[in-house]
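Excluded from the complex is one protein chain; the other protein chains are retained at their positions.
Our next item is chain A:
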Amino acid sequence: MTLAPKELSNLLSIISEEACTNTFESLSTHFHHYFGKAEHFRVGSVLVMLLQQPDLLPSSPQRLTALYLLWEMYRTEPLAANPFAAVFAHLLNPAPAGEEQEKVLSGFLPPITQPEKFFLSQLMLAPPRDLFKKTPRQVSCMDVGNMPQSIDISGLQLALAERQSELPTQSKASFPSILNDPDPDSSNSGFDSSVANQIIESLVTGPRPPLESHFRPEFIRPPPPLHVCEDELAWLNPTEPDHSVQWDRSMCVKNSTGVEIKRIMSKAFKSPLSAQQQSQLLAELEKDPKLVYHIGLSPAKLPDLVENNPLVAIEMLLKLMQSSQITEYFSVLVNMDMSLHSMEVVNRLTTAVDLPPEFIHLYISNCISTCEQIKDKYMQVGHSTVTVPASDQMLVPVPLLNSDLSPPEPPGPSGLRLPPVPDPKQDHQRPGPVHRGPGLLHRVQPHPRSRRPLPPPQDPGHRRKPHRGQTRQIMLRSETLHRKQT
């Protein structure tokens, strides 16, 4: 809404024909009585619109009032800063294209009379005080024949052009959207201010009044079509699902053994079991192959079991081979701290089942780096003695190792029996599971869906004597060991 009806009627009273007998000064007083600074622009817009519509503001004194107010509102600021300065420039300097054209452009400012022009020029310069002691009516009747007709407004025009250049092209291209369309059949039967005021009201009040709209080239903006796709709707099929709550048949079953076995198991995680406990446990496992799933051996607990009861761990792992979680157990096993017990468990496993090659690779490289870090010579030898047969069994052609390094004692605390050394040339360069000699089991396949990528084997620090392929690493290690020993 540009102006409220009340505001508009105030404005119209100031610029009414009757008010033109007041001096400009008193008009100004009235104006400032009704309108504060905040309203000035909106009021000014209405005044410009009235200047554009000669049928609504027919008399010269009224136009003078309108022009005066447009100027007066912003008199304290430089002229070029007046938002309506372009109106002044336009009126003082009609387009050079010629008068004929100017007349038809009713949407734009119609030309003004000579006295009006004179008055406006005076406003542009420093206006003499006594000019505002006159009334609009007096000014409109002035004989301006001998007054200077044109003043130089090029400075103003320049400032305006500069300001306009900052505006977006679209704004500059806009016209007012109110077009005069007087009915040629109706004669101008005299000006009726009440009719005019009514029209003005409908142009400037209400929500989105015509005054606020503008006319400029518009873009055609077709809305996008509805998205086209297939099979969008939900088709419903009866499925007759049959899922229901079930009775737990494990109630009061198995528990007598279960409780005892669980008790033994919880002990097994903490300390070595007695021979009797161990055999009881293994016997129960033998009786019920699925028992292993019920006794609380989660992957996280495996290291404890390995350290305290390696033999039990081996048996249990063998029972768990069918589990989809077996790779979890392997992964824990390979990442746990190296110890004789863990190596023993791995070694036993390799003799019993096919382990995933990457598991073995990783395991050996872990062993080697652990050996390196051990300061104690005796321990080192002990470790190497287990490592060597283990790696030998699993991977590496190690005649060299065996000959160079003679273990001081029988290997392993639990009487590990080394399996025969397989053909050294066998298989390491080839991908795929390692082929085993006769009598070995071929059961384990890594479970494809839960296989985790194993980290790459650790790179051992120094390589003095480069060798071919995978064997290189192990060979180097054995030399180091040998040297340290002697």
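Everything below uses one rule, namely that contacts are C-beta pairs under 8 Å (C-beta built on N, C-alpha and C of every residue); 3 or more make two chains touch, one makes a residue touch a chain; residues count from 1.
To be clear about the criterion, contacts and distances are computed from a predicted model.
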Per UniProt, the name of the complex member that is left out, chosen from "Interleukin-6 receptor subunit beta", "CCR4-NOT transcription complex subunit 10", "5-demethoxyubiquinone hydroxylase, mitochondrial" or "Proteasome subunit alpha type": "CCR4-NOT transcription complex subunit 10"
Among A:Cys141, A:Ala161 or A:Val195, the residue in touch with the chain that has been omitted: A:Val195
Full-complex contact with the absent chain, from A:Gln114, A:Gln138, A:Asn308 or A:Gln325: A:Gln325
Selected from A:Val43, A:Leu56, A:Leu70 or A:Leu305 as touching the chain missing from the view: A:Leu56
Residues from chain A at the interface with the omitted partner, ascending: 53, 55-56, 97, 101, 104-107, 168-170, 173, 175, 177-183, 186-189, 195-196, 199, 202-203, 208, 210, 213-256, 290, 293-294, 296-301, 322-325, 448-450
